Structures are given as C-alpha cells and as structure tokens.
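A single protein chain has been omitted; all remaining protein chains appear in their positions.
Chain nomenclature is as follows: A and B, assigned in order of appearance, with residue numbering initiated at 1 for each chain independently.
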Amino acid sequence: MSVESKLADLGLALPQPPQPLGSYTATSEAGDLLFISGQLPLREGRVIFQGRVGEVLTVEQGKQAAELAALNVLAQIRHYLGGFERLDHIVRVEGHVSSAEGYFDQPAVINGASDLFAAVLGEKAGHARSAFSHNQLPANAAVVLVVIAKIRPAQ
Amino acid sequence: MSVESKLADLGLALPQPPQPLGSYTATSEAGDLLFISGQLPLREGRVIFQGRVGEVLTVEQGKQAAELAALNVLAQIRHYLGGFERLDHIVRVEGHVSSAEGYFDQPAVINGASDLFAAVLGEKAGHARSAFSHNQLPANAAVVLVVIAKIRPAQ
Partner (left out) sequence: MSVESKLADLGLALPQPPQPLGSYTATSEAGDLLFISGQLPLREGRVIFQGRVGEVLTVEQGKQAAELAALNVLAQIRHYLGGFERLDHIVRVEGHVSSAEGYFDQPAVINGASDLFAAVLGEKAGHARSAFSHNQLPANAAVVLVVIAKIRPAQ
C-alpha cells in the first residue's frame, strides 16, 4: 500500500511543504543522505501548536504537534523526491520540545512523530532518535523536528 | 590492545545497550555512517546522574555523567557491529548538558566523554564536537550525547 493510501486511511493529508524563511533551502542532498530543514507544526503558513508542553499544551497536544511537524517532513521529502519510491529510510529524528519547567517526558511527545512514521512508512520508518527540552522554540512552536533521510539514486 | 582490554585496564565495563523508548531504533545505518540515538548516563535501566550541573551536580559529577553516557554509546556500537573492528572512527559528538543558570563551561563536562573515547579508542576517537546548555533534559538526565560514527563495510 502506498504512503498516500496509508495517510488517507488515517484521515491525514500532507500539507504544502513550507518555504524556507531565509537564504537557505528546505532540503539539501549529499551523497545518499537528504537533510531536511527543521520542520514546525505548521499548516497553511500558520504554527498551529504554540507554547510549552506541560504548561500551555497537554502532552496529547504536544504529540499532535509532533505528528503535524512529521507530516511537514513527509511533505518536504515528497516534494524533493517526487514521491516516496526513492526514500530508503528515515535515518535520524531530532525532536525538540518547548517544555514547562520540570516536564521531563519529551520522548512521549516525540513519539507522535515516530508513531506516524511507523504507521505510514512501515519498514522505511526505522530511525535513530534524540529528544530535547527547550524553554522556547522559534515562532513559539511547541515542537521542531530535524530529520535526515537516506535516499536511493534516481533510476 | 583491544577496546575491551583498554576498558578493563581503566576499571570500566560496557553497560547493556539501552532499548529505545518508542517507535525508533537504537542505531541507524546509512552508507558508511552509523547514527546512534541520544544516550543518557544510564546503568541497568536507571539514570544515574540527574539534575543540573552547577546546581545539583558538580562539574566533576557532570564529567562522570558524560563518561557514563559515552560508555552507553560504545555499548550501542559494539551491539550493532558485534565488536569494534568495523568502527572507523567517531565522527561527531554533540554533548547536551543540563546546566544551572550562569554555568557556561559545558565543554569541560563533555570532555568526560571525549577523554573516554580518546583513552579507549585511540586513533578511532577523533571527532568534531559541539556542546550545548539546556535548562533540563529528558528524564532529568544531566547529559545527553548524540553521536555519529563512520563504519567500515563487513568483510
């Protein structure tokens, strides 16, 4: 089943891939690696989830923020590769969480991204991961995801 | 002298490599790079060093936390490669330190990891490095290490 079919089954659609906000590019290829610029929980140009998890946002909302940021990662990959056939696998996910003082379960929040990748990418989802706490993030986003993917050569 | 012998000489043993805490993998290979999930100062499932360096922990304890996290990095590499023969070198270390307000010497803390790599890996230890301050880290860990290694093809 295709990635798009799996997304549709889950009632999800990929957003338009966000444009870079400066002199950089959304994706950068090097050998068999694709580096994707930090993705926010953005939809139609607006950061949907703002503020600290454990303060303004519940953990469940934090997970939704991570899922939405992950959808933007997939949108960037599809935009760059023209689909998911050339995606070998997600290599690494760094999940940064805007967190209330004393909130220590950033991995639970970033599971929102990892679980989405597992659900729609199957075997291509496997990734190493790190989670971090910040007292705030750019644009007051709840989550920023930084992803590296392995890609296959164009046929 | 083997890595294991050097560890024994230093009175150190590698811990069991920690399991991932979500839908991700402890290590992810891409070409000649091995990406290792963020490692904490963990022993037998417990985070041994918690809290902020310069507040709850001394700098010396912070260095011990970085050394223990580095032992977990080595445990993950050994687990994935079945030893250290296929390790080419440690490419990059990112060291994240839970820090008291006004504590600015995160590099001194992360030296606990770099010095361990130098002591047990010799020429394979050389790595680029960055150190960061956070006001807290997941599981209230004192240190998180994010490492990329270069590996050699299996014979």
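Definition applied: contacts are C-beta pairs under 8 Å (C-beta built on N, C-alpha and C of every residue); 3 or more make two chains touch, one makes a residue touch a chain.
Remember, predicted model here, so these are calculated numbers, not experimental data.
K.L.:
Out of A:36, A:75 or A:142, which is the one that touches the chain we can't see?
P.N.:
Hidden-chain contact among the options goes to A:36.
K.L.:
Touching the absent chain: which residues on chain B qualify?
P.N.:
So the residues of chain B touching the missing chain come out as 31-33, 88-94, 99, 101-107, 110-111, 114-115, 117-118, 125-135, 148, 150.
K.L.:
Extract the touching residues of chain A with respect to the undisplayed chain.
P.N.:
20-28, 30-31, 33, 35-38, 96, 134-140, 144, 146
The rule is short, and it goes like this: only the chains that are shown with their structure count from here on.
K.L.:
Once you find the CA centre of chain A and the CA centre of chain B, what distance in Å lies between them?
P.N.:
Here the centre of chain B sits 25 Å away from the centre of chain A.
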